[in-house]
Each structure stands twice: as C-alpha cells, then as structure tokens.
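All protein chains but one are shown in place.
Chain IDs A and B follow the sequence of writing; residue 1 opens each chain.
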C-alpha cells in the first residue's frame, strides 16, 4: 500500500502570526500543491513569528513527529533583522542543498534585480526535504515552477513516499533505471 | 532630514598596503560610486594587508563605529594562501547573502573561464551590507554593474539611509508599495 505523503506548509511572519495581516503565502503554496500533485497527500499548516528558535522547533516537529516528507516555508528570507528562516533551516538540516537557492534566485532574477537579496535555501533532515520560498504569493509559484520537477525524485532518494505529478502541468523528472 | 550615507571602501592587498603597488581597486570603486549615486554620501577608505584578523577588525570598525551602510572590499578573494577576504567577511556578518557572489561569478564567466575561482561573497552585519569585489579594476565595474541595482533596496531593508541612483546610468530596483 502506498503511504500517504504529509507536507508541511509553514508561514513565517510576525504580522501574519499576530493576525495583523492575512496569510497569503500559505494558501498560495497549498493551491500550487493541489494543482501539481496527483497522488494522495495531506498538509500540516503552521503560522509562526520570525523567531529563530520557534522556526527551528516547528521544523523539527514537522520532520520528526509529523513525518513530513516535504516542508515548504514562506517568508523570512530577506536581509532584514527579523529574517532568519534560512538560519533556522540550516540549523536543523543534516545536509544542505545549495542548488535549490541558486536556481530560485536565477528564476527570480528574470523578473527583478533584487532577487539576489533572497537568501532562500533548502536542505534535508532525516527523511524530510525543507525548501524555503519567498513571502510574496506570485514569487512562490515562480520559484516552485523552477524547482518542483526535482522534488519527487529527491523524496525518493530520502526514502519517502512516491509522489505522482500532474503531467499536464509538468513532468517530474526521474532518471531511467 | 535625510541622513548622509557613509560608504566604506577597503583595499585588501599585501603589496598595496606596503606601498609597493599603487592601489587601483579603491579608486575604481570610488569612481563607480560617484557615477551611479545621486544622493549625499561620504566614503571612508582603508588599505590593509591580507591578514584575516586585520580585515575582520577593519570591517567591524567600519560597521560599528563609522556606521557605514555599505562596505565594498577589493582583493583577496582568490584561492591563494593569502586570499582570506571572504573568510573575514563571513566571520563578521550575521547573515550571508549568497546571491551576490553567485551573480558576480555569472557576470564574470561571460568574460573569463577562471571566474569560478573567485570566492566573492556578501553579507549583513547589523545595519551594514558588506560586498566583496575582485581586485582588478575592470572586473570591479563589471561586478558592480551586475549587483548594484539591488543595493539601494537592501540598504532600505536594513534601515539605512535612502540612496538615490543616477537613472541615466541605471535604475535602482525597489518594489512597488
């Protein structure tokens, strides 16, 4: 029996966590996932403030207790004092995957010169892939379009459930055996 | 009242610091700044040897005491034994900005295959953005042309003074409110 995949969706924002601001990033990620994934999955949502310890503890809980194969964060990747999502991600990961950040910045550079200010990264903790996404909903879809084709095979490699993607949307790349 | 911006310009070179070699990198940076910045600013210049502690202390002084919003270094970013500017930069920064080094290497790769030997990076310490530039004057302008459009908004995000750029030269990118 194919195990259902759990995906963590974490909005990191002081204002959204206090309810001063509607969370648009989390719903944008959920909409994207429902469009591209054809296999069974559930999502676990969190909306938290830009506090490094809190982000680390949330990621650890989603990895170690909720057994999320994939965790997508939105927000907290800029140069400002309260932007610490990449630092929290690096602190909890066992392996960093620099190719994700490099490609997301390249994709965003086609749109805006300030893409280089984004410090998005990705990494693996045990059997969970964590990917930082930008805060802006429009930029979330652009970045996911850049990297999502590599995500199903990455989850295979860390022994997670098999993700089937909607091939009318795009084809997940897996090498031929 | 708009506060005047202070910009640190640091030449890192054993030979230039001993006077055996004319510093060409520092003046190239100053010429570039005068061409692209239209708002008020002053520069604080340093010429120091390739000594990691000295580079770290100089960067800390320019950030913490001279309150430079932007510090541009030239030299010391290659693979040779005495090239330690990136290590010193990383040691004093609170946040690393990998997008700067990635884009500067991409820009330089259009010119020379050895661009990948450049270890230039950038980061933020409190309210200061530190960017490593190459040692060669011609390469300095090429790299700044690649990344400068993102610098004014980065300084906004770390609560520095508002920089106005010369729009006949190029337009600083700031997102619409």
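Throughout what follows, a contact is a pair of C-beta atoms (placed from the backbone, for glycine too) under 8 Å apart; a residue touches a chain by one contact, two chains touch by 3 or more.
On a predicted model such as this, the values are computed, not experimentally measured, just so you know.
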Original post:
Looking at B:117, B:141 or B:157, which makes contact with the chain not pictured?
Top reply: B:117
Subject >> Residue among A:18, A:95, A:111 or A:138 that touches the chain left out of view >> reply: A:95
Original post:
What is the set of subunit A residues that contact the non-displayed chain in the whole complex?
Top reply: 95-100, 102-103, 124, 129, 147, 149-150, 153-154, 157-159, 173-175
Subject >> Interface residues of subunit B (partner: the chain not displayed) >> reply: 78-81, 83, 86-87, 98, 101-102, 105, 109, 112-119
